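Of the protein chains in this complex, one is absent; all others appear in place.
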Amino acid sequence: MTTLTQTPSTPATTSLSEERHYAGFWTAAWRRFRRNKLALFGMVYVTLILLVAIFAPYITKYKVEQIFPQDALQGPSAAHFFGSDYLGRDIFTRMVYGARPMLIVGFFTQIFGIIIGTTLGIMAGYLGGVVDWVVTRLVDLFSALPWYLIVLYLVMVLSPSLQNIIIALSITSWVGSCRLVRGLSMSIREQEYIEAAQALGIPGWRVVLFHVLPQATPLLIWAFAAGIPGAVFAEASLSFLGMGIRPPNPSWGQMLAEGGSYFSYWPHMLFFPSAFIILSVLAFQGLADGLRQAVAVNVNV
Amino acid sequence: MISYIIRRLLGIAVTIIFLSLGTFALSRTVPGGPWMKNAEIPMSDKEVAAFKEKYGLDKPFFVQYGIWFWNAIRLDFGRPFTAPELTVTQLIFKQLPYSITIGGLAACLAIFIGVILGMIGAARSNSTLDNVIVSYSVVVGTIPSFVLGFLLAYFLAAKLHWLPAGGWGGPRNWVLPVIAYGIPYTGGVALWTRQCLLEAMTSDYVRTAYAKGVKERMVMAKHVLRNALIPMITSFLPMFPGMMTGSIFIERVFGLPGLGQYFVQSSSNRDYPLVLGITMFWAILIALTYLLTDILYGVIDPRVRLTEKRS
Partner (left out) sequence: MTPLLDVQQVEVAFYTKDGVVRAVNGISYTLEKGDTLGIVGESGSGKSVSLLAMLGLIPTPPGKIMGGKILYEGKDLLQLKRDQWSGIRGKQIAMIFQDPMTSLNPVMTIGNQIDEATIVNLGLTSKQARQRTVEVLTQVGIPRAAERCNDFPHQFSGGMRQRVMIAMGISCNPQLLIADEPTTALDVTIQAQIIELVKRLQKQMGMTVIWVTHDLGVVARLTKKIIVMYGGSIMESGPIKPIYARPKHPYTIGLLASVPGATINRSDELHYIGGNPPDMIRLPAGCAFAPRCAYQTEQCLREKPGLIEVGKDHTAACWNLKTVEQNPVLAKSESRRAAGSQRG
């Protein structure tokens, strides 16, 4: 082609790439992140809730299981900020401690899910052939049913507990990252520099480690962030159905189910879990959206 | 076309067989059932033995699976442990209408409201109204239906006494569950509709249509809508079986006797025949909907020839 200049021609509006030149990738990413109000809210909220969960014993003066029989079913007051439940337990305390299983489930299921998904995805995409066939069938299998049916079934088999929810949710949450990574490694495998690397006799594991994985990293960071709201949602849903965190350990979903029996007369038992479940899912979602825009990952989900 | 359908049906069959084998294996390898020590009504050893014999649980694994499979392909999933007066199939078809009604109506509501919002957003893209719609969609999409269900029940039923808070009577009882279940999905529908429309509206072929002198209304009807509808239909159709299965949560809130309630109950009772039956039933329903969607896709989009598998 008889092009005019040696520089690659860029359309007038590609200021994103310009910003990379001028301001550095992370500065630009932060600038894009900052523009998203919901993402900022998400970041602040998630930081706060993390601190609350970690320093729970210092935040509330009561114990999780402490019962004040004379205070049962009281509305919010100075003694019980969020009121108390039907046994006379302090709802604020239970909310504070209930943030723990939510965050633990959210983070760990995503970490395990991504490890499983990335491993299978790279194997399928990079090795192809039989491995790819098997992995694709597995993905099909897990996509054939909605996640809650699989998870409920697994929890039923394993019996409900924090650890088993994490196992069950990890087993269902690898599918997304597996698809992403499989696609990416397939496209990378076709690229010429990989062929060149192979021609030079560089072993496959090195290619995967130094070429495929680094390219997948931004995608995986995003997939990690994007999966957390779903996991938070899932933990609340399972606990709500009584298939998650078991009493006496508190969980927001379980508290919501308890509140559901009393809401006509004591709505405070319902409102605090409701509000914080919604806020948490929204915050994690906002954070994930902000991250996606910030690192400019294009994902078609 | 016919060979494509046959091939897809075979693929579905293979998936379902593997799924059933997996779930069946899990149910048999991990001990547990109504005969467990911690069950509500503990059974004596003799009763347990009789129970196991009755349900064929004393036979080797593959024999058990073989028997189960042979019966399953004749739609006989056995009898539930917990309700032996009915077969699993009878129970499914008895409870199914509740889930179909609530899930189906909620899907209709979500699509109806979502599409309207999405169209408004696309027509006035980047206006304040559009921003409001997008924000609404993002926020509403994160609300769990059971949370919204409780909130609606509190305000509209307990406080204002406008509508019944639960139970299964006439259509008045459906209103709250359908709204609580449908509203969170309006967000996703609105965003997808908006995106499909905007993509079509800013496409080169729409510019071509304007350039050749076609008026705006005609461009919208003949070029924008026709192209945007393809991805819309193919993603909205699978919402129906998805929402019918997902009504578990909303059924719990409003105490509806749908299939989801039975799934949860039978899960906590480890009622394997019922759980397996319901799982297989939903899996087949969902797989067939995807097949239908793909066939429809091939019919409405001339670029798709139904010979290769869509990824």
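A and B are the chain letters, set down in written order, and residue numbers restart from 1 in every chain.
Here is the rule we use: a contact is a pair of C-beta atoms (placed from the backbone, for glycine too) under 8 Å apart; a residue touches a chain by one contact, two chains touch by 3 or more.
Just so it is clear, the structure is predicted and the values come from calculations on it, not from any experiment.
Colleague: Per the definition of touch given earlier, which of B:Q64, B:Q90 or B:S203 contacts the omitted chain?
Modeller: Here the residue in touch with the unshown chain is B:S203.
Colleague: Under the stated touch rule, tell me which residues of subunit B contact the chain that is not displayed.
Modeller: Residues of subunit B in contact with the hidden chain: 126, 202-205, 207-216, 218, 222-223, 226-227, 230, 300-303.
Convention: only the chains that are shown with their structure count from here on.
Colleague: Using mean CA coordinates as chain centres, what's the gap between subunit A and subunit B in Å?
Modeller: A distance of 22 Å separates the two centres.
Colleague: In their complex, what parts of subunit B are in touch with subunit A?
Modeller: For subunit B paired with subunit A, touching residues are 11, 14-16, 18-19, 22-23, 26-27, 30, 32, 135, 138-139, 141-144, 146-147, 150-151, 153-154, 158, 165, 242, 245-246, 248-249, 252-253, 263-264, 267-268, 270, 275, 279, 282-283, 286-287.
Colleague: In their complex, what parts of subunit A are in touch with subunit B?
Modeller: 38, 137, 140-141, 144-146, 148-149, 152-159, 229, 233, 236-237, 240-243, 256-257, 259-260, 263-264, 267, 270, 274, 277-278, 281-282, 285-286, 289
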